[in-house]
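Of the protein chains in this complex, all but one are displayed in their positions.
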Amino acid sequence: MSNLSLKNGRNAGIVFGIIILIMFSTGFTLIGNQLVAKLIGNEGFKGLDQFKVFVIFMVLMGLWNGSTAARKPAIAKDEMMPAIANGLVAGLVFGVFSLVISVFFGTMLIIKVDIRNYLVNISPESTKLFLFDQTPVLGGAYHFGIALITSFAGAFLAHFTRTNQSLRNFIANSKRSVSDFSGSPKVVSTVNNQYFKIASYLVLAALLIIIPRQWGSYWNYVFGTVGIYVLLGLGLNIITGWAGQLVIGYVAFFAVGAYSFSLLTSPAPHNLMWNFWIALAVGVVAAAVSGLLIGLPILNLRGDYLAIVTLGLAEIIRILLKSDMLTDFTGGPRGLQKVGGPTLLGNSITSDIDFMYLIIIAVLVVTFFAYRLQNSRTGKAWYAINLDETVARATGINAYSSKLLALTLSAAVAGLAGALFASRNQFTGPDDHALMVSINVICLVIVGGIGNIPGIFLGAFALKGLPEILREIENYRLLVFGVLLIVMMRIRPEGFLPSQRPKLEHPIDLAKSGKEE
Amino acid sequence: MKNTSDQNISKIKLSKFLRPLITFLISSFLLYRIYEVVFIRQQFTPDIWVRFAISGLILGGMYALIAIGYTLVYGIMFMINFAHGEVMMLGAFGGYFIFELFNFIPTPTVADPDLTFLNSQPILSIILAFVAGVTIAGLSGYFLEKIAYRPLRKAPRLILLITAIGASTALQNLAMLLFGPTRKNVINPMILERSAGWSVLVSGKPVLITYTGVFSLVLSALLMVALYLVVQKTKLGRSMRAVAQDKNTAALMGVDVDDVISKTFIISGMLAGAAGVMWDIHMGLVNHYTGFLPGIKAFTAAVMGGIGNIPGAMLGGILLGMLEAVGPAALGIDFQLKDVIAFTILILVLIVRPSGILGEKLSEEKL
Amino acid sequence: MKKSLFFVLMIVALLLAACGAPAATEAPAAEAPAAEAPAAEAPAAEVPAGEPEACAAELGCAVIPAGSTIKLGYAGPMTGDYSQFGIDMSNAMKLAVADFGDVEGFKVELVAEDDLASAEGAAAVANKLVTDPTFVAMAGHAFSGATSAAMPIYEKAGVPMLSPSATNPDLTKAGSTVFNRSAFTDAQQADGAAAYLFNTLGVKKLAVMHDGTDYGQGLAKGVEAKYKELGGEVVGELVAVTPGESDYSAPLASVAAAAPEAIYFGGYNAEAAVLVNQMKVAGLEGVKFFSGDGIYGKDFIEKAGANAEGVYSATLVPSASDAITAFNTVYKTSYGEDAGVLSAYTWNSYDSASALIAAIKSVAVVSGDSLYIPRGALVAAVRGLKDFQGIAGVITCQADGECNASGPVFYVVKDGVWVPAE
Partner (left out) sequence: MAICIETRNVSKIFGGLTAVNDVNLVVEDKSITSIIGPNGAGKTTLFNCISGYYTPEIGQILYNGNEIHGLPTFTIASIGISRTYQNIRLFSEMTAIENIMVGQHPQQKNIWIDSMLATKRHRTEYSATVEEARKLLKFVGLEGLGDHLAKNLPYGAQRRLEIARALGNKPKLLLLDEPTAGMNPQETGHMTSFIRSLRDDLGITIILIEHDMRVVMDISDQIAVLDYGEKIAEGKPKDIQSNQRVIEAYLGPGGSVLTQKYQQRKKLRHDAKS
């Protein structure tokens, strides 16, 4: 048994040990356990108290730990001994971590040192849970035992699944089908079935019409927010996804749209009370103009300048909006109340259902235009600039004006989103336009699959919809989100739905795609 | 065909002419405004100006230290390390916990039965706090690079940026969950008590120059000199410069690129850690959000000075600190708008001189 | 081409759907059981048999089936810099629910949500809460900005509010039928503070600062106006600082240039602590520091340490009484913290929650197995609260929703604790 082969076990043990330490000290063991206990408690496992649930949790962690240790590629495929030995070592290290945590924090609990002054989430309940309601040493011993046994079992299981041929095939197959499902580039089947297409469009249309009416105002609110972030994503995708120019302060244009719309339709401070549609148009145009103006001096440069300048612009706009200097003009830190809602033929339509429809229409229109632009002459020019600006220029593309156009369109979409956002909330204020909004939008574009329109929908749902639904774990969501971003960039940097290039050469496709594009 | 070319010629000439004109107009307006506020309105007496300048210098020193971290990493990897501010925050927490620990250890004497280690061995405490902060920050820089960035060495820069944003969010929220959201008070040793210092008479009025301020400023100056020497005189510095110039060639010349990048992250982390402990000592409040704003500011400073350029980062940092402290007063506007001034100057610098104040001039058509 | 045709058709269809919506709403709602449909949309005519007559009114009834709880809402910042406010207020309300939370055998449950003190968070929380048919009243929101964003949503759903801490004067001027508050307004507070500074403390030269938030700016402007009216001199212009920073020495230096006798600061404890800590460095040693209810609490003293000595706060801590002492004991044993340490709104929150429960009791009707709470009547009942005896004082709501008659009281830090100022 060489030294090298035990390294895997040690590393796995350390990683899992640190994970359990972080979970414990952020209080996640307690909250997560309560959540799980609540879930299965209602389903008939009434006999299980939370300590037993926690045992199950630790058992699962141990199994995972052991299998990770045994599955590292460095271990020769079919040898049993190294796998098991690694599993044991991993269990040992993991066990020592748990033991130390138990004994240390258990002792703290007994001698009544309130550790919460420094580590706020280590409450007595949390420590008790970690010790399975035992004394520190006994609890630690339990942990050690569980870790050792389950890691061993995990390693054995991992080894078994790897050596067993039929299982291996099964796993390989399911992996393949998963990757097929998530749309790896090679599987672009030309679905020739026109009827299927039309039918699915019809179903989609029917759903879009019916659903907003069926779910309550809360879901309309949540998905309205998702819709607005889809708009933002589509907009940012033009300049960042297609033209390749990073914009960090995208929220600046969002703010311009929201504020110019709100100032025109709100009773205070100016009492202009313009018509919704005119104000909406003004909001869009104002955002577009601001994009154009900021692009004029900057876009003939290459590099990250646009990113930095828009970052500065976003902050400038936010600070100015809430400043004392402009309070009389912009409403100051309070923002603008009673922002106007949409009207149609003189009737004001303010119910959340109607507004959901309005958002859906806006998303559809922008999506449609985005699709049209994507593979057009303009879209190709943007993508060429993205890939190699020097060559793009030398093929006759005016990179400066192309980028300027991209930024202007992008800003216009953000303005639209901003105006809709303000109108829906009947409110807008400087804190709605913090930098975090832009960062969220960048992330949703990337997570979904940069440059790809369906990806944006997925990304917006993942980033704005899911956290809203999972409000229970509110405190942890940003941590999880950050870790997910890192993990995702490592294992799937092209996003969930990577973008695909159109097929143009084969004559069969021409009949369709040529017309459609 | 002739037409289009003529139009283009005129367009170019116009933009070449416009840029200096705008620069001239804006700078002359600013100068006039400063003249008006300082000499005609005379709202502030010289001692107040000195106070502004001191506060700007101290802040600028810290910005400069953090900005160097940005610049080093940018110079080598062409990435904006968004999580750099968080590294500084971790360093600040390191220092905070050391101070708390030492304040907990009693070393009673006859004269003072309540004396703690913190005050019986103040210098040692401070040194150890710096060691802890710098080590923690350096290590987090190292692991950040190893875990998050190294696997993406060949990836597009956008991917790296997203990873950095992810790392920043994760670290910030981890710190919040571990240590709680409220700001914590940092207990200084008595010799570095905040709001104590030398009183200097400026135009007949006393101006307090705090010990903590002088301490931070001197220390950041020393660290910057040390860094400059490392980069200019040592083998590591030469390798760093080589990697910054051209990774492939450097690798061919026998430079271990991964190792150099790792060390760059460690150095930038250590500087941020030192800035973090200084923040502890001078500002006295620390929480998970401590690193974010200084991080953004320092990044701005690095860009202003010329990103990738170490003296540029120093200059940018000091300049930004001064702009924030002196700018609003000099232009006669509200202090709330200090960031507006800073960012406006940043945008103007980028428009007029895209490579930053000290950055090398880029040719417009770099192949 | 097909794609574009499809898009156009879809948009037309959606437009039609949107136009038809008001007319068509009734159909699905009528089919759905009353308990599932959002309360606001449940049309009065469709109430199932066995409902009391009161439910025929416009907003219908909240129906609490046997075994369910009556949901009393609270929303405030539970995380972030201002989390102490939210935590303290919900703690106090939990005690009120424990004390009074029994309406005809049905339990009241406090649903405390985190609105992050932001407008967007508040709208999300409000939209979520109103979908719960057993949610009847809201003892919040905590912050004014959040409240104004959430108000229209409760208005539509017919949920009465009684906020213990949303103090912006404009909130009650909007003509809302559902919004009430048991706290005094910022305008009252500012007037009181200015008068106290000028008359009691005898300050003749005042500098006014704020933190750039809605709350801080409102207070600062109010104090400035009133102080001038009283004949005092406000030196320099209003100085605003950027919230969240740790170095305010430059703005303080500019204040010092005007040589004021006292500084009034509108804002919260985090920024106030930094300001107080740096006053000496800025040359403002010996200048009085005066602020509002936003700095009252233990956090400020912890952060400012010895520098906190002599700092004033205008707040709404009630004067000592037996009820208060009893409450304080319960609070201390329940949460291990003295009442009023986290924020000044502890007692007021307790009163808000208990007043709402009292209003619920006055309108609730049992019929069959279920409890029926007529929403319209509840809104009116809360607005009509009269001489409700809380621990902190009497709650009597005016026609506009202002329910607090007493003005601010003044506290000062002495030997590391807040004590009533002379």
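All chains are identified by letter, namely A, B and C, in their written order; residue positions are counted from 1 within each chain.
Assume a residue touches a chain if its C-beta (ideal position, glycine included) is under 8 Å from a C-beta of that chain, and two chains touch if they have at least 3 such contacts.
Every value quoted in this text rests on a predicted model; they were computed, and no experiment measured them.
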Of A:E125, A:D328 or A:D388, the residue in touch with the unshown chain: A:D388
Residue in contact with the excluded chain [from A:A83, A:V339, A:I397 or A:A422]: A:I397
Touch criterion as defined above, residue of A:I298, A:M356 or A:L405 at the omitted chain: A:L405
Missing-chain contacts mapped onto chain A: 369, 372-373, 376-381, 383-384, 387-388, 390-399, 405, 409, 501-506, 510, 514-515, 517
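Here is the rule we use: only the chains that are shown with their structure count from here on.
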Chain centroid nearest the full-protein CA centroid: A
Inter-chain centre distance, chain A versus chain C - centres from mean C-alpha coordinates, in Å: 32
Between chain B and chain A, distance of the C-alpha-averaged centres to the nearest whole Å: 30
Sites on chain B at which at least two other chains make contact: 334, 336, 339
Of all residues in chain C, the ones touching two or more other chains: 79, 212, 238, 240, 242
Residues of chain C that touch chain B when the two form their complex: 79-81, 83-84, 212, 237-242, 244-247, 249-251, 253-254, 256-257, 270, 273-274, 277-278, 280-283, 299, 302-303, 305, 307
Contact footprint of chain A on chain B as seen in their complex: 15, 19, 80, 97, 100, 147-148, 151-152, 155, 158-163, 165-174, 177-180, 296, 300, 303, 333-334, 336-337, 339-340, 343-344, 346-347, 350-351, 354, 364-367
Chain C residues touching chain A - in the complex, by the definition given at the top: 1-4, 6-7, 9-11, 13-15, 17-19, 21-22, 24-25, 28, 37-38, 40, 79, 114, 118-120, 123-124, 127-128, 130-131, 145, 148-149, 152-153, 168, 170, 174, 212-214, 216-218, 238, 240, 242
